[in-house]
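The excerpt is restricted to a subset of chains, each kept in its original location.
Here the chain labels run A, B and C in written order, and each chain numbers its own residues starting at 1.
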Amino acid sequence: MRTSDNNNMLSRNDMIAHVISLFRDTMPFIKLLELEFVRPDSKKDDDKEGDIELHVSWREALTGNPLQKILHGGVTATMLDTIGGLVAIIETIKRTSDADLASLQTRLPKFGTVDMRVDYLRPGRGGKFIATAKVIRGGARLAVCRMELHNEKGDHIAFGTGTYMFG
Amino acid sequence: MRTSDNNNMLSRNDMIAHVISLFRDTMPFIKLLELEFVRPDSKKDDDKEGDIELHVSWREALTGNPLQKILHGGVTATMLDTIGGLVAIIETIKRTSDADLASLQTRLPKFGTVDMRVDYLRPGRGGKFIATAKVIRGGARLAVCRMELHNEKGDHIAFGTGTYMFG
Amino acid sequence: MRTSDNNNMLSRNDMIAHVISLFRDTMPFIKLLELEFVRPDSKKDDDKEGDIELHVSWREALTGNPLQKILHGGVTATMLDTIGGLVAIIETIKRTSDADLASLQTRLPKFGTVDMRVDYLRPGRGGKFIATAKVIRGGARLAVCRMELHNEKGDHIAFGTGTYMFG
C-alpha cells in the first residue's frame, strides 16, 4: 500500500536523521574536538553513498606540535573512525528491508568499531579538514569502510579502513 | 674513557627526558585530552623496554556516549598512537651508538606515524586507562610497536600496532 | 546427567577434530605448501588456548629469492591467516554452549577472514617455521586473533592480527 510505503520511506530517512543527530549532538568527544557533520548537497539522490562528511577547522588545540601547526594523528584517527562508523550505519539503514528495520534499530546501541587501520600520507597541514567514507563491504552484521582525510586544498592527508559490527 | 662514557650516558638520558617533556609539555592535543606520562618505576633498569606509560582518568568529555560512559574510540587511538611513538623514539635513542646520536636528534622533528592498526576488544569502561607500548621491530629509520590499553582493573580494552619513521 | 555430559564433551572434541581434519586433509592450497598441523602436547588441558600449531619445513619452492633462501611473504601470510582461522574456530567451539553447538556447525561453511594485518619483523630464514595463534576477542559471530611466526631457533619472524566471521 502506497501510504504504508511512504511511511516506511519516511521512517528510514527519519532513522538516518536520528543517527546523524545522535553523532552530532550527544557525543561529548565529538563536541570537544568541534567536529561538524555536513551533508554536501541535500538535493542529491537518497541512495548515493557517502552523502555525509565530517569537517573540522584548524585550531591550535588539535595540533601535535604548535610550531609546525600539524594536526595530531589522534584527530585524524578520530575523524576517520567517526565518519566510517556513521556512513556504515547510514548505508546499512538504506540496505535494510522494511521488515528488518526495527530489529536493526534495537541493535544500534551495540554498534562499534572492531578494528581500524590508518595510513598517514602527509603532514596534516591546512585550514580545514574533510573526512569522507565509503562502504566497501556491507552486511546485516558487519560493514567495512574506506575513509579519507583531505584538507581544503584537496591534499590527501590520510587513508583509513575500518571494520564495524552491529551488536 | 670513563668520564666520556658518563657524559654520553648522561646525554642519552637527557635526550630521553627531553623527548618526554616535548610530548608532555608542548603538544596541545595531548593537553586537551589531559593525558599524563607516567614512569612506572624510575629505579628500574635503564634498558628495560616500555618504561613509560600514558594514563588518563575517565571524564565525560572523552566519551562517545554519555549514557554508557564508554571512552570514544578516538581517545583510544590517540593514546595508542602517542605511547607507541614515544616508546619508539625512546628505544631508538637507547639503541643508537654515541656516534650517531647527534644525527638522530636532527631527524627527530621529522618523526611520524606511517600507519597504525587498532583492535577494539571491549567497550572502554573504567575510571582510569593505561596505555603501554613495546618495540617489536627497531631500526635506524623505522620502528614498529605493539600497544595495549587497559583500565584500572586490568581489563584489556584495545590492542594496537604502529609503524613509525624517522625523517 | 553424566552420560549426556560425556556425550556432549565427546561431540565438542569430535567437532574440533573434524575441523582440524578439514583444514589438514581437504584444502588444496594447504597441501600445495605442505603445511603440517601439529598438536604440541595432546595431554594438555582441553581448555588451553592455542593448542594447535602450523609447521612448515624450509624448501626452495617457498622462497621469494633462491639465493637468500628467505621465505616468501605470501607463505608467512598464508600460515598466519590459516592458523588464526583454525584457532578462532576451535576456541569458538569450546566456548559455545551445548545448546548452540548445532547452530554453530551449520554456520561453519560460511566462516571466513574479514581482514588481516601482517607485520614482517625480520627475514624469514630458518629450517622450520612455526605459526601459533591466540584469540584476543571472541564472540558468537566474530573472533579476533593474534598470530606469530617463529623459526626453529625461536627467532620472531612475523606478527599478525586477523578478524574472522562466522557466516
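Here is the rule we go by: contacts are C-beta pairs under 8 Å (C-beta built on N, C-alpha and C of every residue); 3 or more make two chains touch, one makes a residue touch a chain.
Note that the structure is a prediction, hence the values are computed from the model and not measured.
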item: Entire complex copy count, 3 subunits given; value: 4
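The definition used in the following text is that only the chains that are shown with their structure count from here on.
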item: Relative orientation of copies chain A and chain B, as a Cα rotation angle in degrees, nearest 5; value: 180
item: Copy pair chain A, chain C: interface residue numbering same or different (half cut); value: same
item: Distance from the mean Cα position of chain C to that of chain B, given in whole angstrom; value: 32
item: Whole-Å separation of chain centres (CA-atom averages), chain A against chain B; value: 28
item: Whole-Å separation of chain centres (CA-atom averages), chain A against chain C; value: 34
item: Sequence positions of chain B contacting 2 or more other chains; value: 117, 119
item: Touch list for chain C against partner chain A, complex; value: 114-115, 117, 137, 141-142, 144, 161, 163, 165
item: Touching residues (chain side chain B, partner chain C) in the complex; value: 117, 119, 121-122, 136-137, 144, 146, 156, 159, 161, 163
item: Contacting residues of chain A [partner chain B, same complex]; value: 26-33, 60-66, 68, 72-75, 77-79, 81-82, 109, 112-120, 123
